[in-house]
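One structure is given below, encoded as structure tokens.
Every protein chain of the complex appears in place save one, which is left out.
Chains: A and B, in written order; residue numbering restarts at 1 for each.
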Amino acid sequence: MSKRKVRSETLYFALRNNKLRVGLSVILFFLVLTFVGPLLTHYAPYDYVNPLGAQPPSAKYWFGTTMFGQDVFTQFVHGLKATFLVGVVGGGLGTLIGILIGFTAGYRGGVVDEVLNMITNIVLVIPTLAILLIIAAYLKVRGILTESIFIGCTAWPWAARAIRAQTFSLRSREFVDLARLSGMSPWRIIFTEIAPNMMSYLLLVFILQFGGAILNAATLDFIGLGPTNAVSLGLMMNNAVLWGALLLGIWWWFVPPGLAIMAIVGALYVTNVGLDEVFNPKLREM
Amino acid sequence: MRRYLGRKLLIYVLTFFLAVTIDWLIPRFMPGDPVQTMLSRASLHAEAVEVMHGYYTRAFGLDVPVWRQYLNFWVAIFHGDLGTSVYLFPQPVIKIIMRAVPYDVFLLLPAILLSWFAGNWFGAFAARNKWLDNTLLPLGYILTATPYMWLGILLAWLFGVVLGIFPIAGAYSFSMRPHLSWAFIGSVVKHWFLPFASIFLVKFGGWAIGMRNMIIYELEADYSHYLEALGAPRGLIRKYAFRNAILPQITGLSLDLGVIVAGALVTEVVFSYPGIGYLILQAIQNQDYFLIQGCFLFIIIGVLLANFAIDIAYVIVDPRTRLGMVGESA
Partner (left out) sequence: MSLQVDNLTVYYQTLRGDVQALEGATFSIADGEIMGLAGESGCGKSTLANSLIRLVPPMRLVRGQVRLDGEVLPIDDARRMSDYRFSRVSVIPQYAMNALNPTRKVGKMMAELLGSKGVDFAATIPELKRRLDLVELSHDVLKMYPIELSGGMKQRVVMVLSTLLNPSLLIADEITSALDVSTQKAVAEMLVGFRDRGFVKSLIVITHDISILYQIADTILIMYAGQLAEKAPTDVIIRAPRHPYTKLLIASLPEVGVRYAERRLSGIPGRPPLLLDPPAGCRFRERCSVAFEKCLEAPPFVELEPGHFVACWKELGEDVDG
């Protein structure tokens, strides 16, 4: 079968996969909201716009206002941006490090593999959050980008493990042997022969890293170790709990941020399974 | 088997070594004078400040060479001496932590184990069952994507504030002193339930999804097809698939411990549940470095112990590790 036919077949199944359709639609919805949302509001996230303080959702304040009279919708759409940024940068970095270590360990094998595997396993056992906590506690000023980078730097181990295992199984295939015999350099083999055959797998890894980074960021933000100079969904929940939104029943303050995180991460997971079904014909339901 | 466990043990020893080293570095990374900063944060009597300043300078051992400081730290750890807390002056850190540990065990052990068993059972049940797969499984995705604190907040708001069924703060009623009575036990269970439920539900979704996906892989495996070709009943094929699918789920449990620790931390914060998670937040907010050190150390020890327990379980379930045929599978 020609390469083009394979691609069109993948697309064919992709367009007919319900999980993929639902997942991508939800992500697209929030992505659009991230870019369009700020245009729909004329406030800044921390502006005190409502002198009456906490007010439930209304025509003027779509998602209501916080105890200090800040517009929840404005904070929400700006928080979405932070969420996607953390996902892309943190998830991307985690995947990238995972790819580098996984490919090296899986392709080189031997002592290199032993050492890298040992490091991976050690980092895997140390609870990520404990490290993040300590790092975050030391930085006086933290931006979303800094946060993303730290999250990416601690999230790579499982990606590295998964990619290593995949590389192992590809390494002994005929086309790789052929490339080796023809005198290609290892990195060229990895990037021209192995990586293209793992593209779908790497995409799945990235999606999971994306979701994981978002949840990690939410956790950090919630305990007050998130960005000090920006707004994020986790920070909104932190503030809501801190200022007694629970007891005061200001539900519109803490429901939207968590709901958005759940929807985005859930959609990512569903997309992941959908893609898996598309790439892996055995899993398709007939 | 010995080779497998030996390898694991080596990794754990190295991890512990590394973790303790990081732990040791914690106050030393602090910009400025850690002792001064720390004491200025705590509102102590002038007298106490003086005592503490002397104590901390000696404790950090800033007057001896660095390698000596590091060695002293190890010696102190093995004597169970983790220093004195500033935030809860003058209590020793180890005592504060030991007070919190039972709550963590009480909260996490049931939450982790029950969600794992229930999730796996349900996931196996739902796999290749069209109706369940299409109706209840989306719920699994939603649960596993839910941030722990948000579920905690929602449960606290709904059952605590709106319905008023459960209390939403502390480990037992503020009006009670810990003692052995049904009233007290009832209060403890009532305070425990919502934090437990939020951890349980999130994890339950994750395990159910994982198991469902694993079973579907296993049912397409060669050995399943062979059994089918030999006319084995569906029950036997599924039983075998389950036995094989449970292995990566056990590995998954050990990989997930770090995430569960994070989940427990924020859940304890939401419910002001007095475990180590809640403690570590207090310690950070008050820049109580000895307390942070102690909490970090205990989290590492807990995770390592749990990992080792899981490894032993894995060896019992997977014959291949017992035979030493697989060097590195978990």
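Note that in this section a contact is a pair of C-beta atoms (placed from the backbone, for glycine too) under 8 Å apart; a residue touches a chain by one contact, two chains touch by 3 or more.
These numbers were taken from a predicted model, which means no experiment stands behind them.
*Asks:* Of the listed residues B:L5, B:V49, B:L136 or B:L227, which contacts the missing chain in the full complex?
*Replies:* Result: among the candidates, B:L227 touches the missing chain.
*Asks:* Mind pulling the chain B residues that touch the left-out chain?
*Replies:* Touch set of chain B with respect to the missing chain: 221-223, 225-233, 235-236, 240, 243-244, 247, 317-320, 323, 325-326.
What we mean here is this: only the chains that are shown with their structure count from here on.
*Asks:* Report the inter-centroid distance (CA atoms only) between chain A and chain B in whole Å.
*Replies:* Here the centre of chain B sits 22 Å away from the centre of chain A.
*Asks:* Can you list the chain A residues touching chain B in their complex?
*Replies:* 117-118, 121-122, 124-131, 133-134, 137-138, 158, 211, 215-216, 218-219, 222-225, 234, 237, 240-241, 246-247, 249, 251, 254-255, 257-259, 261-270, 273, 276, 282-283
*Asks:* Name, in rising order, each residue of chain B that touches chain A in their complex.
*Replies:* Spelled out, the residues of chain B in touch with chain A are 11-12, 14-15, 18-19, 22, 26, 29-31, 138, 141-142, 144-151, 153-154, 156-157, 160-162, 168, 209, 213, 216-217, 220, 255, 257-259, 261-263, 265-266, 269-270, 280-281, 284-285, 287, 292, 296, 299-300, 303-304, 307, 328.
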